[in-house]
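Of the protein chains in this complex, one is absent; all others appear in place.
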Amino acid sequence: MDRARDEQINRDLLRSVRETGWGWRIVVAISGMGLMAGVAAFAYQWQEGIGVWGLNRPVMWAFDITNFVFWIGISHAGTLISAILRVTGAGWRRPVTRCAEAITVFALMIGALFPIIHLGRPWVFYWLVPYPNERGLWPNFRSPLIWDFFAINAYLMGSLIYLYLPLIPDLALLRDTSRGLRKRIYSVLSAGWRGTALQWDRLEKAVRVMAVIIIPVAVSVHTIVSWDFAMAIQPMWHSTIFGPYFVAGAIFSGIAALIIAMAALRRVFHLENYLKPVHFNNLGLLLLTMSLIWFYFTFSEYLTTWYGNEPMEKAVFQSKISGPYSPLFFAMVACCFLIPAPMLAIKKLRTITGTVIASACVVVGMWIERFLIIVPTLSHPRLTFNWGSYKPTWVEIAIMTGSFSYFVLLYAVFVKMFPIVSVWEFKEGLASQTQPGPATDKKVFRAASGD
Amino acid sequence: MMNETEKTQKPQWAMAIDLDRCTGCEACVVACRIENNIAVVGPEESARDRSMNWIRIERYMEGEFPDVRVRFRPVLCQHCQEAPCEPVCPVYATYHTEEGLNAQVYNRCVGTRYCANNCPYSVRFFNFFDPQWPAPLEKSLNPEVSIRTRGVMEKCTFCIQRIRKGEEKARDEDRAVRDGDVIPACVGSCPTKAMYFGNIADSNSEVARLARSNRAERLMEDLGTEPRVIYLRKRDQA
Amino acid sequence: MHTKAGAFDKVNEATMAMNRLRMEGFTPKDITMMSSEPLPLDEDDEKSRSLIWLFSILGGILGGVGATLLTTLASKQMNLVTGGMPIVAPWAFGIIVFEMSALGAILAALGRMVYEARLLRRGVGAEYGSVVAQGKIVVAVDCADETRAQNAERVFASCGAEMI
Partner (left out) sequence: MRKLTAVISILFAATLTSGFMLFEAFSTSDGPRQPVEFDHWQHVSKEEGPQLECSTCHQYASASPNATIPSVSTCMVCHESINADSPEVKKLAAFAEREAEPPWVRVYWSEPSANVFFNHKPHIRAEIDCVACHGQVSQARRVKREVNHSMGWCIDCHSRKNASIDCYACHR
């Protein structure tokens, strides 16, 4: 093995852990403040009641559930993408997977908070958990919200393990190259990893098993989230297409979030040699595919509604196309398809900057998409006498800002504690390019890291 | 003496509303508020679509000016036999009773508001804040009905407190319930006697008779919700 | 009994040393090879005997059965009055069964992996960690007696190892 190369990789990839720059501090400070604002807003809502939100009758869900669906969607960045890439053996995945898996875990943690935040009585959220109690009461297993509870639990647990397993060798590396308290912490976390041939073998086997299991779980999670709507009998909710539509949308927004995160990490931690244009190019192509799929689903969903011409559905449809929600609707179409698709389709524009701009559009567009699924339907109930509208209050906006800040904060802290590019997998990637002999060639180094 | 089957068979409560008789006077709305301790949200909250009325008169205009007709339809919880609100509740706060009522247990409600979203009739009301009664309305609170707290859903119960009293009375007299035993607040207050309440399982009851009328219809029957509220179409539409 | 260890820069040197050690009469059990990245090695006996897949399937079944019991028994035990609505709903419960199966499979795979890879063992430290972290390959060998230790040292020296 090439010692100099190894040391270079270690230095580059562990830099984020070893050195603390001002940029990082500022990010943590700002996101910390954002989080505090969100927590304060939630405390206020807890104290006063959910009336401090803009909800009303008939719009009983709005920003809360939009954010829930949005974050669960973002969580599909990681586990699903990295698992699919792992299972299909895509070599270029290596520098990308950890970064994606971390997004999954944090987005999921935040997404799972929203169903609790949105409760009228958040202090009794544990009634959704099946546990033996004195009253002899159990949750209603027929409710999609309970399915959500089980699905999110399984997915969060699986994602955590899936993030943790490939992290173990890197934790051992950190343990062996640090001192003092850090060493103690990493010793515990690395669980006695020594890097024996047996351990490597079992680790890879286990990761493969996890990757295979986690794909159906991830698909099921967003399908179940979509069923929160599809199981209801409300116009434009009660749609059989919702399961795959939501999954596609989730992967779509997930890839977009991943591209943005990667670009930020590349810039802040100087990972230019690891996160290369080719990664952005490949993810950009994936994003383009998802954009087309998204458009296909959206088109079929709206076309069937329009063609069917069922009055109640048509009312919701019209409110989106030409009614009060039409600016949002066209913003969504622009952000999810009209802007990103051509940008990603033209090779010249599929640069790092290009993909990041497209991704930013997609993230915004997909947030709007969720909002447009929830609110127009609710504001147009079947009995037209009860039609209403919705306007958010500062509390909802603060909680949403808090959730975004929390995500950035968690990510920043994670990056500070663990290498964001998997060190051993990256090295392994280099080695696998140069079978059977060890990698010594600079050219090979470039090839493996995807130049 | 009533026989054993009559005793054990639970009454099936239902309501019939004659739209021909409804004048839209809203006496039922007021009576319901007073009977059921419904919070007064005030003008500001009301303007934000947060007013609570377990029963409301929906008013629809028909025709073009000057030939305009106004149609009134009192809408309350339809006590669906296949209620969309029930299966979606994660904690069984809303469920079905053996008397065909669609029950809402305030204590158990965690406030997901899913039931309200899934109710095609929009008859579920959420306590966005702790309920308030501007003085002296707090003196008129009914001790036989719960005071709801913030964060829970509420809706028409067919005046469950009156149902229980009526059943108790029938039991004391050792007979099955009959018309007149249970009169919910809205029914009792209707000046034109447009509303009827009774046991639809008893084929001799007024409600059962009206349900067989050729004017009888149920709201949004096509959804398969099987409501327990029967509307009698206006004769000019029948 | 004590352990001898050598550090190698190259994979083929390390594999050569391992082969020679075996010829010297050391069993695969005595020899441990440690590296900072997975190495392309020949299949050895221990490798093929992983039961992680089997355990994850068993864990999945366990989770599924557990979920079936939980949903069904909990619903029955509750004695809730439902006015004729179904209390046990296989279609809806299938979703929970699926999720719990997946969770069971994941946890079982993790547990089995930890066991098979001998993680979380007390007394097994990272003695050669700092050497491995430098990118070297460490071959450690348990020697029953002094002659064997000398043999091992000779093998290491002949293969260009740096003794630790």
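A few comments on the model shown:
In order of appearance the chains are A, B and C, and numbering begins at 1 in each one.
In the analysis below, a contact is a pair of C-beta atoms (placed from the backbone, for glycine too) under 8 Å apart; a residue touches a chain by one contact, two chains touch by 3 or more.
These numbers come from a predicted model, not from an experiment.
In the whole complex the chain that is left out makes contact with A, B, C. The hidden chain makes contact, of the residues B:N53, B:Q78, B:T157 or B:S205, with B:T157.
Touching the chain that is not shown, out of C:V81, C:A149 or C:I164: C:V81 (per the contact rule at the top). Within the complete assembly, B:V145 is the residue of B:C25, B:V40 or B:V145 that touches the hidden chain. If you put the hidden chain back, the residue from B:F72, B:Y106 or B:W133 that touches it is B:Y106. The chain not shown here touches chain B at positions 95, 97-98, 101, 103, 105-108, 144-147, 149, 157, 160-161, 164, 168.
Contact residues of chain C toward the unshown chain are 79-81. Residues of chain A in contact with the chain left out of this view: 133-136.
The rule we apply is simple: only the chains that are shown with their structure count from here on.
Distance from each chain's C-alpha mean to the overall C-alpha mean is smallest for A. Between the interfaces A-B and A-C, more contacting C-beta pairs are found at A-C. Centroids built from CA atoms put chain C at 63 Å from chain B. Taking each chain's centre as the average of its CA atoms, chain A and chain B sit 44 Å apart. Chain A and chain C, compared by their mean Cα positions, are separated by 29 Å. Shared interface positions of chain A, defined as residues touching 2 or more other chains, are 137-138, 142, 146.
Within chain B, contacts with two or more other chains are made by residues 87, 92.
Interface of chain A with chain B (complex): residues 48-51, 54-61, 115, 118-121, 124-125, 127-128, 137-140, 142-146, 149, 228, 231-234, 378, 381-386, 388. If you check the complex, the residues on chain B that touch chain C are 86-87, 92, 95-101. Contacts from chain C toward chain A in the complex involve residues 9-12, 32-41, 44, 46-47, 50, 52-53, 56, 60, 67, 70-71, 74-75, 77-80, 86, 89, 92-93, 95-96, 98-100, 102-103, 105-107, 109-110, 112-114, 116-121, 124-126, 128-130, 132-137.
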